[in-house]
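Note that one protein chain is taken out, while the other chains of the complex remain in position.
The letters A, B, C, D and E name the chains in turn, as written, and every chain counts its residues from 1.
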Amino acid sequence: MMKKSIVGRAGLLCGLFGIMMMLAGNGYGQEAVAGAVAAAAAPASAVSAGDTAWVLMSSALVLLMTPGLAFFYGGLVRKKNVLSILMQCFMVICLITLQWVLFGYSLAFGPDVKGWIGNLSWACLKGVGAEPFTNYAATIPHSVFMIFQAMFAVITPALILGAFAERMKFSAFCAFILLWATLVYDPVAHWVWGLGGFLSRFDAAGNAVPGALDFAGGTVVHINAGIAALAAALVMGKRVGPTSPPHSLPFAVLGAGLLWFGWFGFNAGSALAANGLAANAFIATHVATAMAGLTWAICDWLWHKKATTLGMITGAVAGLVAITPACGFVSPMSAIWIGAGASIICFIAVTFIKAVFKYDDTLDAFGVHGVGGIWGALATGIWAEKSVGGFDGLLHGNPGQFLIQLKAVLVTMVYSFVVSFVLLKLVDKIIGLRVTEHEERVGLDLTQHKEAGYTTID
Amino acid sequence: MMKKSIVGRAGLLCGLFGIMMMLAGNGYGQEAVAGAVAAAAAPASAVSAGDTAWVLMSSALVLLMTPGLAFFYGGLVRKKNVLSILMQCFMVICLITLQWVLFGYSLAFGPDVKGWIGNLSWACLKGVGAEPFTNYAATIPHSVFMIFQAMFAVITPALILGAFAERMKFSAFCAFILLWATLVYDPVAHWVWGLGGFLSRFDAAGNAVPGALDFAGGTVVHINAGIAALAAALVMGKRVGPTSPPHSLPFAVLGAGLLWFGWFGFNAGSALAANGLAANAFIATHVATAMAGLTWAICDWLWHKKATTLGMITGAVAGLVAITPACGFVSPMSAIWIGAGASIICFIAVTFIKAVFKYDDTLDAFGVHGVGGIWGALATGIWAEKSVGGFDGLLHGNPGQFLIQLKAVLVTMVYSFVVSFVLLKLVDKIIGLRVTEHEERVGLDLTQHKEAGYTTID
Amino acid sequence: MMKKSIVGRAGLLCGLFGIMMMLAGNGYGQEAVAGAVAAAAAPASAVSAGDTAWVLMSSALVLLMTPGLAFFYGGLVRKKNVLSILMQCFMVICLITLQWVLFGYSLAFGPDVKGWIGNLSWACLKGVGAEPFTNYAATIPHSVFMIFQAMFAVITPALILGAFAERMKFSAFCAFILLWATLVYDPVAHWVWGLGGFLSRFDAAGNAVPGALDFAGGTVVHINAGIAALAAALVMGKRVGPTSPPHSLPFAVLGAGLLWFGWFGFNAGSALAANGLAANAFIATHVATAMAGLTWAICDWLWHKKATTLGMITGAVAGLVAITPACGFVSPMSAIWIGAGASIICFIAVTFIKAVFKYDDTLDAFGVHGVGGIWGALATGIWAEKSVGGFDGLLHGNPGQFLIQLKAVLVTMVYSFVVSFVLLKLVDKIIGLRVTEHEERVGLDLTQHKEAGYTTID
Amino acid sequence: MKYIVAIIQPDRLDSVLDLLEKKEIHLVTVSNVMGRGRQKGIAAVYRSHKEVGSLLKKVKLEIVVNEEFVKPTVEAITEGARTGEIGDGKIFVLELKECLRIRTGETGSVAIG
Amino acid sequence: MKYIVAIIQPDRLDSVLDLLEKKEIHLVTVSNVMGRGRQKGIAAVYRSHKEVGSLLKKVKLEIVVNEEFVKPTVEAITEGARTGEIGDGKIFVLELKECLRIRTGETGSVAIG
Partner (left out) sequence: MKYIVAIIQPDRLDSVLDLLEKKEIHLVTVSNVMGRGRQKGIAAVYRSHKEVGSLLKKVKLEIVVNEEFVKPTVEAITEGARTGEIGDGKIFVLELKECLRIRTGETGSVAIG
């Protein structure tokens, strides 16, 4: 009986999902043809082995970030919940990879439908092969661009899970994440990065138009995930019982190390070529991260009398987040300021704002990714300079760009919050978001996955 | 007295080994010259920096897989045996690297001797330098091809150790692994990948002939190691006492993450260039793995009521194994089916077959690598399509390829089983394979390596 | 009161530092102009995407080595000090990255001042952009060369911390490391690698002159850090209480795995191109490491009756250290001897010399990096051969090169020891180097960082 | 003087410690144990291999008190640890012969607090 | 009521638990300890530094029983843990004053089982 009803609910969700997808498919049918033609018309272009090597390698690096995140998060929870974090991260890799190749990529990057979404003409990777799709990346196979982007689609929903760690049902998690990727990530990616997306720098034909600067995903990835995390923290409510210290800080440090390493692929790989721009992104990323790690350590030292390890790695991640949209548009020296600002602002968010508003953002997914992402997106509009990435920002005499950034930030925040909120409520209705209090006390590892992370007696 | 006899036995083994090598050297003398001439005659060809960067990087990635495997396996054993796993993995890296550059590479890829083995003309890397050896890889230095292959030779024997974890003598392990690499891995690699190997797609002169498809080592690596693992499980017998849960599942997850990351080098690096084929291999690998991880989770959910973390990462590894031979021959969409099949079949092997036959394959080296490898090799013959890698399989109207795959699978299975069995029995006679029951109870870390993995009181 | 005085002392240090920097700035002003002109005059040169991809990737790999080192060291200390190691390693990344882009790079690689130091004309990365600086690396952006070198500047001071693990004040650590990077690392890097450095192979104009061979940092990195480690062990004195076994050998093995992986970037990346030389460096690195790991295992087996895991990974690191200066100058077969020698000599240093002299080099930073580095630098002068990297050594009839190596080794040893010693005494005066005995007993994690690595009750 | 041993659910530790504090019983020694009791564990599954795992994680408290503190101690533990569900645990009281404070060398009742 | 403490070899735990089960002694508390006894440990070696390490891993059982169960408990432990080799361990029996089941508040003999 019980089981039946769960199956029933899952079925209902799937059904809903299917209908949405079909609507999408139908609605966009016409444009799909046009898009495909446009794609075919793009001039053939030579693949560069060097660029391809770099973007393939970057894709592998970005994949590694998700296990890195798993350890960063997993080390911070209680022993009894460590596997639930690792499992959720791996499940995201599996689910979203499939979603992406089946239809997600097409929704996000496929031929544009009125600036809002891609159509389904690239579903199941139709036409996504060894030939470059010049308007996205002229010197690497289209398929390489697709798989590089897949890794972004994977890690973004994984970021959210920090907000509801230690208390979400695994089945609800799977349902939510799949819906979120489809209805939040894919559209927002399309708006900002898709040809013709309404916030994008290119129209559907690939011509430059004024648009938001987001080199590697400050808006699409971090604000998007961070705001969804806030929504989740609010909808889910607080954990039961007192908070607990991290069960293994070394794991969190390991995760931070892998994240830093992988982020070079994330940011410098977003140049989609191994050239001076990639180098700039690489260096700006490294510098901002170093400055942010140092800055958080100083904040801790001033505020708590000692520099903490968790503070330093949190700062580093905040720096990575903030430099993400900027790294291909600002100089390494500007990156210093962006990194410093990231840590100061996120430190304030985590230390004071969270304490005041009392939401239980377990692992500060909002406090670091949301807040850091907003800062980064705006900072891009402040420090961008033409000589680096072709655009000037506020400090180089172009306040207009700052306003565009602001608009993109606000639009993304509102959309992400509202839709995430609705999706969470929906999943709560159908499946139920939270485990029982008893399950929460026993731990998610045993109750959701029938496993224990470690042995006690041996 | 005791010690002397051990030394004596080791000496005997070395002697045997030496004699074999000398025979090999003599027997192949003549062809060696011919081979060297053929090599010299190969047309000079331009090295591509992009391709070289990719294959060098891939080599590093494949190296990382062995520590990855060490943690994947090491997390699953009892606390008292964790170091024995890590140590065995690192010892394999050391021993086989030296074996490979001294003579292994030449045996496997050197000029062909009657389709069975390479001769020793490339021993000690003679002539393996910065010039490409066009018939293997036209755009990268020959030495890069050699070191890329070295990493494969390293990880293959390491896979086997999952079968006899927690009970093998370290000295016996070293002897076995060295013999196995030389007498099983090198020949089988030659048959399938060496120019002129009797299962290979090329004759000794580099002309295409009908042969088995094995893009990155389904047959050479996984079936080969998996079947040896089965032989080892049978020869070694069961562990003493009841089984124990994994002492650290997070380590196993870490290992799985590193394996997934490194496997991009394994599979996409096997294109030996940074091009569309590498991209296809990369994507197929990722997709199959995602599907396999998901599928195992679903199997667990259906069979055990919950999705387990260990199940998901086991599924992912099964998917990686199965797509290995196929990734350069099948489309990413076919990879979905191969991944799903891998998890279902390996799930059955691990859940039911193992329970029925009651062999103690400690960490399912046979259940995942053997069974998954067989599935992958056959699946390559089913889903291969010309537009991807130049060959059609069963589903694209070429049943012949399926039969060739079947033949290669069977030949490898029989050869690997028989020779592994004989080698194990031989080492058992001379050195003794198993530790004493008392040593097994105390744990291999203390008794074989005089170390403890962790401190208890601190 | 107390706090004020600490701030005061820190201020004093900063002041001193600032004055030194200003002096440097002034003193070198004139040459700076000349240097900038020389730089501008360098002929424009085509960037290779393949080479750029390789060096960017290598930079990421070298970055990963510092977290790798953190785990290698962190696993070996007591549970109560694990975070202090991880934190120090991450702090080094942050501090030295900033030091490097602000002025360190310019000091080390900027236009030469009398063979001793670079001037400050490249401070804040002025002129370090997408154009190659041909005399350092003709086919990659100058900025890529800079960031690759940054990772070396980061890991070198991190190596030292093994010598004073478990007992140094965190504030003193930060001060020391910053001074050391500026006053020891940057000059020595300039001498050996900077154009015009007095031990370098090039004069200020980029013409070849006789000089020390140091492909990837045997002298600059390992001897330099290893000797500073010895000075630190002597100045700091012994730890309180009896020694303790490693709290987590698996972490040390993880670190070793990441180091081995990252070292391919360190060594093969030092070719600054993806070509045959990079391949040689890659292979020599791998072979020497394998041989060294095996050799230490054999030493352990002969001396202690069993091969230990810690011994094997220590040997591997010793091999990596020793092959570092040699990998682009010797053949893979010579690398076997260099690796074997490294393990034998370091084994002796760690087992006997340390026992005789009774300094407390906690994690054998001197015993492995210092001793191994000296061996490697000399071995380069022994086994170098023209066909590999353009230079012959002792065994190929050029004893002169051996003498040059010897000179570079001695000069570096003396300079590093003296200046490190003075800096440590200075920091001891101003801040105090050691924590109190009580803090040492409680552990650095709690007393220096207000954190515990792991939870006990959960 | 009594030597009180209590086995409780891990997640009740904080509330027990709080309540003890309130009753001025500051001194406690805590450790991890595994317990087999009436409470049935959740069967773990590792690659389809089921681990019955009858041992569940528990926390053990050891508290040494003078006679007059026995009652408040037992009450505090009971109040803090009781959920009413199986697995709540037990309290054992043993007789203590002697007690000594290492720092001062004091013995007997004064050494307890 | 008796409070029984037993120190045994870690790998004998399973068989002891089995035997206790058979004699209907279900309730047990188990923990990790390190023991120094007659059994000599294997000297560990870390980079040529020898750790004498006199402490070996042991498992501690705590079992509270009524008088009539003392004998079967001791027998079960002895049978399950004995290998005849040095290091097998010890059983200690202490007097228990009082016992209380947290869940129900029952005390005395009935609270034990």
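Here is the rule we use: contacts are C-beta pairs under 8 Å (C-beta built on N, C-alpha and C of every residue); 3 or more make two chains touch, one makes a residue touch a chain.
Small disclaimer: the values here were computed from a predicted structure and weren't measured.
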| item | value |
| --- | --- |
| In the full complex, displayed partners of the excluded chain | A, B, C, D, E |
| Chain not shown: contacting residue from E:Ile77, E:Cys99 or E:Ile112 | E:Ile77 |
| Full-complex contact with the absent chain, from A:Leu199, A:Ala212, A:Val350 or A:Ala365 | A:Val350 |
| Touch list for subunit D against the chain that is not drawn | 3, 17, 26-32, 62, 64, 94-103, 105, 111 |
| Touching residues on subunit B - with respect to the absent chain | 456-458 |
| Those residues of subunit C which, in the complete complex, touch the missing chain | 80, 241-242, 438, 441-442, 446-447, 450-452, 456-457 |
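Following the convention adopted for this analysis, only the chains that are shown with their structure count from here on.
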| item | value |
| --- | --- |
| Touching subunit A and also subunit B, the following chains | C, D, E |
| Distance from the mean Cα position of subunit C to that of subunit A, given in whole angstrom | 35 |
| Computed distance of Cα centres, subunit E from subunit D, in Å | 18 |
| Inter-chain centre distance, subunit A versus subunit E - centres from mean C-alpha coordinates, in Å | 51 |
| Contacts with 2+ other chains: residues of subunit E | 30-32, 44-46, 53 |
| Subunit C: positions in contact with at least two other chains | 48-51, 53-54, 57, 245-246, 248, 254, 304, 306, 308, 310, 458 |
| Contact graph of the chains (line, ring, star, complete, other) | complete |
